[in-house]
Structures are given as structure tokens and as C-alpha cells.
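What you see is the complex with one protein chain gone and the rest in place.
Labels A and B are assigned to the chains in the order they are written; within every chain, residues are numbered from 1.
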Amino acid sequence: MRRIRQTRWGLAVAVWAIALGMFFPILWMFLCSFKTEIAAVAVPPKLFFRPTLENYYAVLQRADYLAFARNSVLVSLGSTLLALALAIPAAYSMAFFPTRRTRDILLWMLSTKMLPAVGVLVPIYLLWRDLGLLDTVFGLILIDSISVLPIVVWMLFSFFREVPAVILEASRMDGATQTEELLHVLLPLCTPGIAATALLSIILCWNEAFWSLNLTTVKAATLTNFTASFSSPEGLFWAKLSAASTLSIAPILIFGWMSQRQMVRGLSFGAVK
Amino acid sequence: MTGEVAAKPSRQLHSKSLLAPSVGALLLWMVVPLAMTLWFSAEHYNLLSPGKTAFAGWENYRDLLTHRALWVAMGNTLFLVGLVLAITLILGTLFSLLLNQDFPGRNICRLLVIAPFFVMPTVSALIWKNMLMNPVFGLFAWITRSLGFGTIEFFSSMPMLSIVVIVGWEWTPFAVLILLPALHSLNPEQMEAARLDGAGPIALFRHIELPHLLRPMAVVAMIEMIFFLSLFAEIYVATGGGPGLASTNLAYLIFRDALLGFDVGRASAGGVVAIILANIVSFFLMRVMGRNLEDLR
Partner (left out) sequence: MNRIWKALALLASAALVAWILYPAGRRPELTIATVNNADMILMQQLSSEFEKQSGVKLNWVVLGENVLRQRLTIDISTGSSTFDVITIGSYEAPLWGERGWLVPLDDLGADYGYDDIFDVVRQGFSYQDRMYAAPFYAESAFTYYRTDLFGKAGLKMPVQPSYEQIRQFAQKLHDPEHNVYGICLRGEPGWGQNIAFISTLVHAFGGRWMDAGLKPQITTPAWAEAVGFYVDVLSKYGPPGATTDGYNENRALFANGNCAMWVDATSAAGYLLDPSQSRVANTTGFAKAPIAKASNGPGWAWSWGLAIPTSSKRAEIAKQFIKWATSRQYIATVGERFGWLRIPPGSRKSTYEIPAYLQAAPFAPLVREAILNAGYTKSGESVPFVEVQYVGIPEFQAIGAEVGQEISAALAGHATVQQALALGQAEAEHSLEGRFVK
């Protein structure tokens, strides 16, 4: 009995050490946001210091945080919804009506994601400009949904494959049409998986920096622009950047933590139904 | 029993109709930029001289492929992808196994371990570069100096490995996020039975847990591979591709052409090369893990 408790405690210590180690850089950044600029780069690094709110004040004064946050929320949600709307029918068809093309389509979808964004920047920029989509939330939603679509399709496809065919057969026997089958049988069954995929997509869109930097200026700029505006090759900014980053990360971190159980439940592959 | 259903003829029609709009949209989204990239890759097009566009044919490719930098970059890309994949999968599995145990504060630990995945890549790189790995006022330097080990110049002496550490830190939580639930879903009776039969923890892992994890591991590997092949932000922020070409990967090389040289033609050619490389890598990855991606039989 005692040995088990000892290993239990030994385990707890080990895992806590790992967890704190993983979280430490974020914690350190959070602490730095309350230091003065000099204190932030002091050697040896200060663990104890007099905290100040001047960085947050400076950051919030310099830029309209709420406007950026609003855009981040709109873009993340919008892209996710759009991606889901496109991916669910596609994944459904590929999972239950596989043809020889299925594998090719999936792979091809994935491969398009592998084009580094930098390589396609100018074509997209020109296209967006000609379509009047520059600096619009909708334009950003479009490009972000394209970016996450392959992953969303892939994950939904994997989840749908988990569903035993008998269930769908049963509904078909009962005379359900295809849309009904999709909406009333499949989706409810797979809601955890869909929710998890959605959450993943939201996180990815929230942190997407390249397109929001290049395709927006003022009206559609997101929190990634906000953070980037505090990072400079000419200006000491470390404490302020920490403050700006904390403000950008906080919403998604809290959101992720709250919905973490949903994600864990939904991301079960090979779950026993 | 998975969703393998013999398609009846009437179903075939319907399936196409559901498939069509979504795949049509996908096609549109993806083919258009792809086509533009291919088009530009065959052009001499420099943003700073927009009037002097000319057809280039294979010249951009020839230019690119005979340039030493491209091959170094490809090697770096493969090194980066391979090493980070290995690290995230191994550590991810290890952490998941640990977090699957019962001990006080397990849920909080889970939150802490997952947190790095939510941080913006540029911010992660900045934290590691300035607060942790900086050889003068970074935390690691202070630790190693206090212990008498001198200073490790992370980004000068091992730039690629430093990037690997940063990306590994960011993405191991993702692996945990996918692998931990899979462990949760293991049939506990199976485990109990095996334990009663006298199986030790290592045997348990090898014969029950690991096979169960192979499928989600394949998913993790595929998704991570997509992101790692076009990794850019961390390199841009932390090392600027240097010293020399030591931490230049394909995406960074394309960036140099596109946004420093403003040579859209060469950058597009680089993009096409990147896709080809990516397809080759994914082909091999599928071979290795094909068994576990039974979906794509």
C-alpha cells in the first residue's frame, strides 16, 4: 500500500514538474508584462520585482484593443463556420460513399495546404485587391477558411468513419432522406468530434498572423496585427510586448481551457461507442 | 465496423450532388492561387519593375535548382520536419501516458501542458529568443553560468536545434491533445485483464496502449507535417535564417525571394518546389503509416 502511494507521489511530482516546465515560458512572459522595461532585461533575471501596470496602460492607450479583439473573434468564428459548412457535406460523402477518387481528393486537399503562404502572397494579394476584399473581415474569413479547410475535412472524415454503418442503414430503412440522415442522425452522433474540430480551427485562425498582416490595414486588423505592432527591430519593447501578447493570448487561452473538456471528449479516436 | 457501404446507383447520384458544391468550392479556393503560382513561376516578374514582365519558361526553376541555397534549405526542411515530428510524438505519448494516471491535480496539469499550443508562433519564438535562450540576459544563460557551465550560444552554435526546441514546445501539446483522449478511450477491462495475467507496464504499453495509439499518432503526424513543412514565423523571428544558411528552410528561402528580392517569379517557382517536396514527404509518410490510415485503403 505504501509503495503504491509512494509511486503515486513520485508520479505526481514528476508530472507537475513537467507541466510547470511546459507552462513556464508563458508564466515568465506574463510576469514580464508587469515589469518596467529595464527590469525586464535585467541580468540576473528578476524573479522578485515591483510590479507596475504601466505597460498595459501604454499598450491599451496606443491601440484600440477591443477593435482588434472583435475582429479576431469575428474572423475565427466566421472562418470556422464557413469551413464546417463546406467540409461536413464533403466529409460525409467521402466517408460513406468512397470512390476511387476519395483518396486522391483527400491527398490533393492536403497538398494544397503545403504551399507556404509566402509563395502565394502576391497572387492572393492581387486577387483580393481586384475583388475588393482587402482590409475586410470577409476577405480574411475567406482566406483563413481556405487555410484550415484541409485539416477540418480530414478530421471530420476521420470522425465520420468511426460511425458504424448500421446506424445509418437503420435510419435509411426508416425512410430518411440523405439530408435528414446527415442532419438528424450523423451530426448529433458526431457532435463531440465536430465541436473538437471547430475548437481546433478557432485556435488556428486566432493565431493566424501572416494573412492578417498582409491583407488588412485598419478595419479588419486582428489581434495578431496588434501584437506585431509592438515588436520592432528598433526599440526596446520587451515588457510592452509581453503585455500585448498576454492581452492577445488571454482570450484564446481561457476559451481553450474552458472548452478543453469538450475537446478531449470529442477528439477520441477509436472510442467505444 | 466502419462506414464502408456499397454504393447503390441512386446513392451515387446523391453523393455526387452533396460532394459537388463543397468540392467545387474547395477546387475554386485552391486551384486559383495554385494556378496563379504556376503561372507566375514561368514569368520574370519583379515587383520593383512591374513594367518589365517577360515570359521565363523554365528559367526560374533552373535558376532555383542550380542555386546551392535551395538544396541546403530542402535538407534543413526535412531535418526540421523529421526531428520535430519525432520529438512531439515521443514526448506527446509520454506526457499522455503520465497524464492518464490518477494523481492529485491531474486536470490542472493537463491545462498547463496544453497551454503552449495557444500561443502565437511569433510570440513563442520571441519568448524563447529573448527571455530564455539569450546568451546574456536569458534565463538559461543565467542558470548555466550559475552552475559553472559557461554560456551556450543557442542560436549561433546550434540554430536548427534551437528552432526544433521552440517548435517542439509549441506542438507537443497538440500531440497530447489528440493522444490523451485516445488513451482515455481504451477499454479499461482489457487493461485489467492483461494486468491480472501478469503483464508489466512495459508489456502493457507495447501490446495494448501503443497499437491503440497508432491511429491517432498517424493523424497527428499528418497534420503536423503540413504545418512543419511551411514553418516560417519562428525562423523569421529567432534566427533570420542564419548563421549562414544553417536555419534557412524552404519557406524562409521563398520569403527571401518574395519579400526581400521582390522576385515573384522565383518565389512562385520556390512554392511549386515546396509542394512537390511536400507531396514526396507525405507519400513516404503514408507508406510508413498506411496501415493505420485504413481510411485510405
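To be clear about the criterion, a residue touches a chain if its C-beta (ideal position, glycine included) is under 8 Å from a C-beta of that chain, and two chains touch if they have at least 3 such contacts.
Keep in mind the model is a prediction, meaning the values are calculated, not measured.
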Legend entry - For the chain not depicted, the shown chains it touches: A, B
Inset, instruction - Give the residue, chosen from A:83, A:121, A:146 or A:182, that touches the chain omitted from the document. - result: A:121
Inset, instruction - Return the single residue from A:8, A:70 or A:172 that touches the missing chain. - result: A:70
Legend entry - Footprint left on subunit B by the chain that the document does not show: 44, 46-50, 52, 59, 63, 67, 69, 129, 134-137, 141, 151, 153-157, 238-246, 248, 256-257, 259-263
Legend entry - Touch list for subunit A against the chain that is not drawn: 36-38, 41-43, 62-63, 70, 73-74, 77-78, 81, 121-122, 125-126, 129, 134-135, 137, 187-188, 191, 195, 213-214, 217-218, 221, 225, 228-238
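What we mean here is this: only the chains that are shown with their structure count from here on.
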Legend entry - Whole-Å gap separating subunit A and subunit B, where each centre is the average of the chain's CA atoms: 15
Inset, instruction - Can you check the complex and tell me which residues of subunit B touch subunit A? - result: 1-5, 7, 11-12, 14-16, 18-19, 21-23, 25-26, 29-30, 32-34, 36-37, 40, 47, 95, 98-99, 101-106, 108-124, 126-128, 130-132, 136-139, 142, 146, 169, 172-173, 177-178, 180-182, 184-185, 187, 212, 215-216, 219, 222-223, 226, 229-230, 232-233, 237, 250-251, 254-255, 258-259, 264, 267-268, 270-272, 274-275, 278-279, 282, 286, 295-296
Inset, instruction - Within their complex, state which residues of subunit A touch subunit B. - result: 8-9, 11-12, 14-16, 18-20, 22-23, 25-26, 28-29, 32, 41-45, 86-90, 92-99, 102-103, 105-107, 109-124, 126-127, 142, 145-146, 149-151, 153-155, 157-158, 160-166, 168-169, 178, 182, 203, 207, 209-210, 224, 227-228, 231, 238, 241, 245, 248-249, 252-253, 256-257, 260, 263-272
